[in-house]
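For this depiction, one protein chain was excluded, whereas all remaining protein chains were kept in their positions.
The block that comes next holds subunit A.
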Amino acid sequence: MKMEDVSLSSMDNSKMEGFAQEILSDLVEDACLGLCFEVHRAVKQGYFFMDDTDQESMKDFEIVDQPGVDIFGQVYNQWKNKECVCPNCSRSIAASRFAPHLEKCLGMGRNSSRIANRRIASGNNTNKSESDQEDNDDVNDNDWSYGAEKKAKKRKSDKNPNSPRRSKSMKHKND
């Protein structure tokens, strides 16, 4: 039997509409059954009632919507205007500037060792203590055992444009 023998004339508009409704009905039924199966599985596997908690716990963790406070109810700009005293240089620093200041002041952290390296590379031979503390930094920064023969190698390789450290600092410049 060929398709050409069966033409539109055998199905008028109301029949078409009925057919369309039937298809829709099938689809809806599929959706319902699908849901029932999902629910049934969830019930039997024990995760259907997972998001039901008792009223009291729900109240404890309700989202907070007040000005000046985050959704957990904590004050979030509490420390904005506080000042801290640096344990190293005993200066009073603003809280938001404290971490970067500590980095430079203690000679730890990525940026301070880079600045120090730059100074060294440009001919300054001071600050032996700073390069001691930089050891930690290298171990943290490099994945391979670059840190093993650090001190002698590092100064040389800084002049090398292909050194990993150089490419890493380029990477972080774009952060």
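Everything that follows uses one rule, which is that a residue touches a chain if its C-beta (ideal position, glycine included) is under 8 Å from a C-beta of that chain, and two chains touch if they have at least 3 such contacts; residues count from 1.
In this section, contacts and distances are computed from a predicted model.
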Hidden subunit of the complex - UniProt protein name among "Elongator complex protein 6", "Origin recognition complex, subunit 5", "alanine transaminase" or "Transcription and mRNA export factor ENY2": "Transcription and mRNA export factor ENY2"
Omitted-chain contact residue, chosen from A:Met16, A:Ala95 or A:Ala121: A:Met16
Option from A:Asp30, A:Asp70 or A:Glu83 whose C-beta touches the chain left out: A:Asp30
Interface with the undisplayed chain - residues on subunit A: 1, 3, 6-8, 10-11, 15-17, 19-21, 23-25, 27-37, 39-40, 43-44, 48
